[in-house]
Each structure stands twice: as structure tokens, then as C-alpha cells.
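Provided herewith is a single structure, encoded as C-alpha cells, for subsequent inquiry.
Yeah, one chain of the complex is gone here, protein chain that is, but the others are all in their spots.
Coming up: chain A.
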């Protein structure tokens, strides 16, 4: 241990300092503050005050029906959207990776929804979802009765699902596309010599080699779906209705924080959501095995 090494280390941390400061201010401090809030009853309007209330905020969740509805909705949403968007992403990527005429144009076309702001997308989709809108017209061609997408609790969340699969799948498609280019052609050639057909090659080479990327895509997808907010918010004008059918956990947090100004309880819900996401991610890691991501 000499002075030179110490100085080197100090210089290293000096270089890191800006990043550490930014992360500390905008990431770590808020996390600590949220934890602090979650154990307090916070009075905001007319003079700010904090009262320590132990685990009351967490206990309150158990009896709060809306928390369970929100969790149920969020789970339902994640379980339907994540597999769908992942499958669609792989499919699109595989198609666009083949030697297709005009594939660049298709790549751009498919990627466009991802670039659009989700607020704008939601507003446009609300037009499409109207009772006399485009989607119902389209379904009518196949003889399907029109749905009241915006007003019927049974299908309102499905509408948001549809919209989100359509808009996020292309984003993951790009990630898959990049990964597909990394798979060496020699593997496919070897398989061809062994007499493998297209489907077999996809099943035995492409999919296994994409596994780490799939882990990433599914994880990001789950985190994204658990944090669903803006679409549900715009769709229901902030209420989570009709009949709590579009109430997501983050929307509930928003309602408690900014409508009821109950920051303590809202922070506790946020901590709970973070714990749930972490848990789900850990479970996924188990399923996908301990492979390192590169």
C-alpha cells in the first residue's frame, strides 16, 4: 500500500464524482426519502408536518381493496402483454432479418410507433376505440359485435393492452434484430449440412442463442408493464375507471399522492411495487438460469 496507489484511487473517484453525485441526488436520495416517507403520516397542505406511524401505511394496504384490484389488473396486464409483445418482437425481428425486399422500409415503418409519444398514441387510439371507431368497424368486417372499449370495464384494459403490444413490440424487435446479426452464419450453414429446415434452425439455433436477450426483453417488459401509468391515466382521465378496470398500481400511487395528498401511503405503495418488481425479476432469473448477460 503506497501513496501512489492511494492517489490513483483518489483520482479514480474524482472522475466518478460527477456520476456519483447525479446518481446520489436523483436516485439514491429519493429512494431513501421514499422509504422515510413510507413510515410517516405526512400532512402537506397548510403547513408541512411528519408523524412517525411505524408500519401503519403498510398494514393499511392489506385492507385497501383498491390496492388488490390494482395489483390484479397490473398482473393480468403483465401476463398478457409481456409474452405477446416478446413473441411478436421475435417474429418481426426474424422476418426483417431475412433477405426481404425493402426490409429497411419495413424496419422503419415498424419502429415508428415506438418513437411516438405515448400520450399522443393514447389519444389517437381512443379515437380508434370509440364505439363507432375504426377498430369496431374492422371487427365488424369479421362479423364481431362492436365493443364499448372506453366504457365497458370488461374490455377497457384489453384496449390498453392492444395498444401497448402494438407500440412496444417494435422497440424490442430492434434489440432482437441486433442480437440476430450476432449469430454467426456458420452455425446455420452447419445445420443446413445436417439437413435442418428453416423452422428447425429457428427453434434449435436462433431461440437458444437469443436466450440472454430474451431475459433482458422479458425483464424490461415486466418492469415496463408494472409501471403502466400514462395510458391508463389518459384512458380513464385519471380515475382508473370504469369500475376500477384500468386502475394500475402506479395510477393508484398517483391518486393517493396528488389527489388525496397522502404522500406517506403513496410512498409505501411505491416501495411495495418496487419489492414486487424485484421479486418477479428474481423469479425470472431462476427460470432463465444464471447466465450472464453480455
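By our rule, a residue touches a chain if its C-beta (ideal position, glycine included) is under 8 Å from a C-beta of that chain, and two chains touch if they have at least 3 such contacts; residues count from 1.
As a convention for this text, contacts and distances are computed from a predicted model.
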item	value
Which of "tRNA-specific 2-thiouridylase MnmA", "1,2-phenylacetyl-CoA epoxidase subunit B", "ABC-type sugar transport system, periplasmic component" or "DNA modification/repair radical SAM protein" matches, in UniProt, the chain that is not displayed	"ABC-type sugar transport system, periplasmic component"
Per the touch definition above, residue among A:25, A:116, A:198 or A:284 touching the missing chain	A:25
Hidden partner interface residues of chain A, rising order	1, 5-6, 9-10, 13, 17, 20-21, 24-25, 27-34, 37, 44-48, 60, 63-66, 119, 130-133, 148, 150-154, 227, 229-230, 233, 238-244, 250, 253-255, 257-263, 265-267, 270, 273-274
